[in-house]
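Only one protein chain is missing from this complex, and each of the others stays in its spot.
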Amino acid sequence: MGNITLKKVNKTFGATTVIPGIDLTIEDGEFVVFVGPSGCGKSTLLRLIAGLEDTSSGTIEIDGRDVTAEAPARRGLAMVFQSYALYPHMTVRNNIAFPLKMAKLDKGVIDKKVEDAARILNLTSYLDRRPGQLSGGQRQRVAIGRAIVREPSAFLFDEPLSNLDAALRGTMRLEISELHHQLKTTMIYVTHDQVEAMTMADKIVVLNAGNIEQVGSPLDLYNKPDNLFVAGFIGSPRMNFASGEVAKPYNCHTIGIRPEHLALSKTSGTWRGVVGVAEHLGADTFLHVNVEGIGQVTARAGGDFIVNHGDEIYLTPEEGRIHRFDEKGLAIR
Amino acid sequence: MATQNTKTLARAMLAPSVLLLLIWMIVPLAMTLWFSFQNYNLLNPANVSFAGFFNYQYFYTDPAFFASIWNTLLLVGGVLLITVVGGVAIALLLDQPIFGQGIVRILVISPFFVMPPVAALVWKNMIMHPGYGVLADINRFFGFQPVDWFGQYPLFSIIIIVAWQWLPFSTLILLTALQSLDGEQKEAAEMDGANFVNRFIYLTLPHLARAITVVILIQTIFLLGVYAEILVTTNGGPGNASTNLTFLIYRTARLSYDVGGGAAGGIIAVVLANIVAIFLMRAVGKNLDR
Partner (left out) sequence: MARAASTKQKVGFTIVAWIVALLLFFPILYTIITSVKTEPEAIAGFNLIPSGTFENYVTVQTQRDYFKPFMNSVILSVGSTILALIIAIPAAWSMAFSPTRRTKDILMWMLSTKMMPAVAVLVPIYLLFRDFGLLDTRLGLTAMLTLINLPIVVWMLYTYFREIPGEILEAARMDGASLWNEIVYVLTPMAIPGIASTLLLNVILAWNEAFWTIQLTTTNAAPLTAFIASFSSPQGLFWAKLSAASTLAIAPILILGWFSQKQLVRGLTFGAVK
């Protein structure tokens, strides 16, 4: 039902090429996340799929049908905007009912669908309020409700959680994931937050300057990044990189090791360094160590590991967890 | 809404406005230019001939002309001075916590909505009238002779009337700008040890600079064309004492029926307006770029 295929999709704005050429397949029912830094083209890609922007070249197919030239409404997709884009002059009920009204459905049918959606999203008591009277989280749900009633082949989310505070973000993340399990519809989700990507996605598409750096499941990207960009983007705190002399013994140009894969010792280890700032999060402590010959290295320690600023410390990378990259930044496996 | 066929539609929707304004700009101005080189008086309409620069020369040699330019500058300058200084002062006052803010604001902005003929008549007959005006009553109360405002200080009287009308505009603009001054900035300045006067000079005034610039620019455009107030009170007199360029051209064209002269005056008015605009832009334009 919600199978989407992009073939050589290219988008230029005037003289600037935002997306050089993308090939991508999204299977029915998948939760796909487009993630990448600001300006990498992820929102543009989403809008191309939605039909809000025209492709400069290339084709977009939904369930085998070429929709490249079709208007957004005809593609059978629904979008949740970053700013929710609710109709301020309509009640919640009418907001959710709007797409059904445009589809000229029967009033009775519309009422039922609106009530069903409101129930799923806990909006029943807000149906007669205006968006201006709702909180951020409630508005979010109305936007999602408006999308649900369309029973689309796929949901498109454009950074929906960016405007919420941290606590609410955590809750909504769970709600959206839960929704996906319930509805089993394809969902394409755009975010710059790699935590959202890792926790919600079946498949992550990492984008950089309009190009796909890697496509894979969260754990694939975590364990087997194809290049320096993906390795440094996925995982928090960031993977440590070192080139030059340090990388020689490993037969490559650059090595990478995640903070959580460094064993710490006060007495011996592969690398010697001096502890700088220690960030105590309670369950974990992240140490920023100045290692001779490498520079700043971040290492994760258990919350009970006691070190002070200026202490000497030894780091040993876990065997099998060292990532190797060549001069082009590509992974060597 | 950014696809091909909406572009043509968009242009079609824009066309009437652009076309109308274009015609409005070009045709009458071109005609004025043409007439300015003609010898054409409505009292003698058959006798039209090419006059070269005669009309312009006539203005140049007419003492009334320079008087009117001078009066125009005085009028604009005087009103600007009163409205900017007064506007800042009243805006600062209204920015303070006061009881009945809403009503005070309404009272203060009211003069702007009074049509010029009414404003002029009210000031002429009720306030400045040497016989039964309020100011005359006040003067008599203190044992002074009432002042014949329009006789003794015609231009000044008109400046007062026009300033009264525009003070609300400037106050409103400056008050709006004042209220957009970040409260946190004021607090930071206070913590840095700045007292009220310092805060005014280093924080408020620079912030207001842009708004003051806008007020000056917009008001100047309108003040160059003051007309009804003069018509209704002094008719430009005594002599030419309260005649500005607009009134002079009106007199030439409509009262003397001198089409050629009126046209030449019109061109001069355009030139003057542009000179003032350029001068103003250079002097205060940098404030607008920020």
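Residue numbering begins at 1 within each chain, and the chains themselves are lettered A and B in the order written.
Just so it is clear, a contact is a pair of C-beta atoms (placed from the backbone, for glycine too) under 8 Å apart; a residue touches a chain by one contact, two chains touch by 3 or more.
If you're wondering where the values come from, they're calculated on a predicted model, not measured in any experiment.
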Which residue of B:Leu81, B:Val118, B:Ile201 or B:Ile278 touches the chain not shown here: B:Val118
Full-complex contact with the absent chain, from B:Val48, B:Ala64, B:Val147 or B:Ala277: B:Ala277
Residue numbers in chain B that touch the chain omitted from display: 1-2, 6-7, 9-11, 13-14, 16-18, 20-21, 24-25, 27-29, 31-32, 35, 90, 93-94, 96-100, 103-127, 129, 131-132, 134, 137-138, 164, 167-169, 172-173, 176-177, 180, 183, 186-187, 190, 210-211, 213-215, 218, 221, 224-225, 227-228, 231-233, 235, 245-246, 249-250, 253-254, 259, 262-263, 265-267, 269-270, 272-273, 277, 288
Absent chain, residues of chain A that touch it: 50-52, 71-73, 77-79, 81-83, 85-89, 98-99, 102-103, 146, 150
